[in-house]
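Handing you a structure now.
All protein chains but one are shown at their positions in the complex.
Just so it is clear, A and B label the chains in written order, and each chain counts residues from 1 on its own.
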Amino acid sequence: MISYALRRVLSAIPIALIAVTVCFFILRLAPGGPFDGERALPPNVMANLRAYYNLDQSLPMQYLIYVWRLLHGDLGPSMVIDGFRVSDLIRIGFPFTLTMAMSAFVVATAIGIVAGMIAAVNQNKWPDYVLVLVVMIGVVVPNFLSAALLQLVFGVYLKWLPAGGWVNGSLTHLVLPVTVLAWPHAARISRLMRGSMIEVLGTNYVRTARSKGLGERLVLARHAIKPALIPVVSYLGPGLSYLLTGSLVVEQVFGLPGIGKYFITAALNRDYGIVLGTTILYMFIILALNLLVDMLYAWLDPKVRYR
Amino acid sequence: MTDTVLSIEDLSVTFDLHQSEVHAVRELNFSLQAGETMAVVGESGSGKSQAFLSIMGLLAKNGRASGRAMLGDLNLVGMDKNRLDQVRGKDIAMIFQDPMTSLNPSLRLKTQLSEVLVKHQGFDKGKAIRHAVEMLERVGIPEPGKRANAYPHELSGGMRQRVMIAMALLCQPKILIADEPTTALDVTVQAQMLDLFKTLTEDFGTALVLITHDLGVVAGVADRMMVMYGGRCVEKGRTDELFYDPRHPYTLGLLHSTPHIAHRAARLDPIQGLPPSLEHLPKGCSFHPRCAFCFDRCLEERPPLAPVEGGREKACFYEGPMTYEAVA
């Protein structure tokens, strides 16, 4: 297990490096820049700016400088806001984004797994039908739309919950955003869980377990859940990265102070520094998540470890 | 050999399909004596597996069973699942055809073995595992203590079937049902496995039901056999008598299509035609379209299972000499 983990970690390093390279060059080669404002800057100011951001160096040199700084944990400066660095943005916005994404992740994964199991055990009975409908809505309705509808119903008409905004430490302000974020994730998890659970319940080894007289509850708990979780686990990595990136939208819609707000503003202002730094940060997170999921996978399916 | 451990009365199994229903097993009757070995023989689709799955309460969701399956004074058919769980695995155990998929791939062998003892004998986990390891040794698994920690995929097919046997015998059940236990294995392993069955069931005094389509398997092992066709029993009796003097054309056909046993025939004669679809069983005797001895009565009337001399039973109207030479 440990050597498997080590191999996985080592194989992730070149992927990360290549991904950084791809991001860097795509953004640098893009037309236009942060300094192409409405009004042209005086040449000497422009030259100073370019020197400050190393833009006067050759492209390979810029790349090497960037990677060197990255290795020291520096994701680079903003090119629009003076003295603001990606690390500042992370300090301000990331805890919030992470809290929201993680709470949505935990809630949605738990709900999704349980719901999928209930649907599978009651296949083609009413709990299954109700669930399939709720799932379908979750899969199909995009989050900005469900956000708008929920804001309208619970925030405006019923006035049960705040429709948006943020008051520090207020949980009620988080209910709607987390719901919006969690719903599609829970829906997909339960869909996967339902499918794999139905398949597992029909396998020979579950029949063996039943023939041993273990009782249905033990059969489910010990024999069915673990193998049924395998496809769910393989979705957790991509799922969490959907949640992290999806929270950008939800933050924007609900006016919440996470990374999303800054990122979208930065994109609109062509602040390449912020865009590049944030993208690379997310990429690292996604790679790390995939590694984590691989480990979980190896635990669930012992065969994987020997590959 | 007079103690009846299981007696089946009028057992029928029906599956509901979308618009129709299929009768997989019809009015099956037999009894199983303590310690004996009975073979149930038939082609695939003859209902032999479904009959015993229904006794174990393992039918697919759309299946239902009627009739009675008396284990002592308990009727297993239609029994409450909780009550049934106190019996299956303990008094009556089953081994399945495919050892590759019948063990849970994500659990260690010791877990899968010991849980039976924890459930039925109330052992604590440590004791249950010790017993499980002993049982693994008995079924001929080398280094049982080490293997108990393995996952199923680390074992060969033959080894896995040994584990299945060990698992089924942990509680020393009165009855062991083995559904095609050797079909998926190499021929060399098959023989070892049959020996193992014989020794262990004798040691534990367990009655063995051997479900198979392979008469070669039956020959050395079974005391009695029952031949099934189209969901019904067509002939039953002592194995040696059925082998040397088959009274049903289907039994004869099976014997002639099996190498080694068909020593009396000059060549192998596979039974003509295909097994019937259970949805469209022919009128009259369901075997008549494939039968070399069929006459007009067989087309209209279904022969009942009736006693012949020597405690045997058969379901056939034909009374003449039963050899292919007679027809050819």
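What we mean here is this: a contact is a pair of C-beta atoms (placed from the backbone, for glycine too) under 8 Å apart; a residue touches a chain by one contact, two chains touch by 3 or more.
Just so we're on the same page, contacts and distances are computed from a predicted model.
Engineer: Given that one chain of this complex has been left out, which of "Oligopeptide transport system permease protein OppC", "2-oxoglutarate ferredoxin oxidoreductase subunit beta", "Acyl carrier protein" or "Thiazole synthase" is its protein name according to UniProt?
Structural biologist: "Oligopeptide transport system permease protein OppC"
Engineer: If the full complex is used, which shown chains touch the chain that is missing here?
Structural biologist: The chain that is not shown touches these displayed chains: A.
Engineer: Determine which one of A:114, A:148, A:175 or A:296 touches the chain that has been left out.
Structural biologist: A:148
Engineer: Which is it among A:66, A:96, A:183 or A:235 that touches the chain not included here?
Structural biologist: If we include the chain that is not displayed, A:235 is the one touching it.
Engineer: Of A:5, A:27 or A:198, which residue touches the hidden chain?
Structural biologist: A:27
Engineer: Quick one: which of A:131, A:176 or A:192 touches the chain that's been left out?
Structural biologist: Considering the complete complex, A:192 is the one touching the chain left out.
Engineer: In the full complex, which residues of chain A touch the absent chain?
Structural biologist: With respect to the unshown chain, the touching residues of chain A are 15-16, 18-19, 22-23, 26-27, 30-32, 136, 139-145, 148-149, 151-152, 156-157, 184, 188, 192, 231, 234-235, 238-239, 241-242, 244-246, 248-249, 252-253, 263-264, 267-268, 270, 272, 275, 278-279, 282-283, 286-287, 290.
One rule holds in what follows: only the chains that are shown with their structure count from here on.
Engineer: Using CA atom averages as chain centres, what separation in Å is found between chain A and chain B?
Structural biologist: The mean C-alpha positions of chain A and chain B differ by 53 Å.
Engineer: Using the touch definition up top, name the residues of chain B that touch chain A in the complex.
Structural biologist: 56-58, 81-82, 84-90, 93-94, 96, 98, 101-107, 111, 115-116, 119-120, 151, 153, 164, 167
Engineer: Can you tell me which positions in chain A touch chain B when the two form their complex?
Structural biologist: Interface residues on the chain A side: 203-216, 218, 222-223, 226-227, 300-303.
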